[in-house]
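Not every chain is included here, but those present sit where they belong.
When the chains are written out, they are named A and B in that same order, and each has its own residue count from 1.
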Amino acid sequence: VGAHAIDRLSSLAARRYEVEDVGAPVASGSFPTAGMIVAPCSMRTLSALAAGIADNLLVRAADVQLKERRRLVLVARESPLHLGHLRAMVRVTELGAIVAPPVPAFYHRCSNMGEMIDHFARRAIDLLDVADASISTPWGGL
Amino acid sequence: VGAHAIDRLSSLAARRYEVEDVGAPVASGSFPTAGMIVAPCSMRTLSALAAGIADNLLVRAADVQLKERRRLVLVARESPLHLGHLRAMVRVTELGAIVAPPVPAFYHRCSNMGEMIDHFARRAIDLLDVADASISTPWGGL
């Protein structure tokens, strides 16, 4: 990923922490959040969460959402999946997380990759269940 | 899906069976195949396979690949996934199938959705492990 893209992303963020900063406020259960989305979520992060090995701020913050029983959405992008990947997905789901692979919603007829990503992002935010009104357009049926 | 698309697909197929035709040759283990790809693979098909309920030709033919110990690739497109979906994926993987969600390979920098689909199709065919030479371009690293 280019530096420019990271700058643009940072400018949109209210706050930003380094991944090694395990002492950041979001690493504590007493820090209030409405939930968390990890996108994209590598198998390494998902598996570390499944095993409870919070060795960086990303995994620790996700772990905190689970122990405080808040929404956690994991946009897992690995493919193909072996038995170990799937078992880790089962485990994080048992812990309360929502695994949501970024598969294109072909029946929504996105015409390009930007639309496809926007569509998936809206669906992920809906899963947080925090907005007063859902922001994704409901499907009208076939 | 439009009729035109189905016609084009049919013209590419060597043979074509109706999904209700459970007595078709591909429903028997004695019919030789090099493996099978189900794309896209709905949760209904994947779950029926996981439970062994071969109530149509699609599930029966996939079940036969497993009992004959041949390659079977399932392009599962559901998202998000609940515990039941994931356990069904675990089960078909334990039976020998390969679950491969059609997640876009962003680091391959596809510029449009057609390229993305082509790239994924090549990866699925590679997983069959039948070609003399792999047809997908190996990744050159970051």
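Note that in this section contacts are C-beta pairs under 8 Å (C-beta built on N, C-alpha and C of every residue); 3 or more make two chains touch, one makes a residue touch a chain.
Computed from a predicted model, the values in this text were never measured in an experiment.
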Subunit count for the whole complex, all chains sharing one sequence, 2 displayed: 12
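Following the convention adopted for this analysis, only the chains that are shown with their structure count from here on.
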Copies subunit A and subunit B - rotation angle from C-alpha fit, nearest 5 degrees: 180
Between subunit A and subunit B, centroid-to-centroid distance (C-alpha), Å: 26
Subunit B-facing residues of subunit A, complex: 40, 73, 77-83, 86-87, 89-90, 93-94, 98-104, 106, 110-113, 116, 120, 123, 127
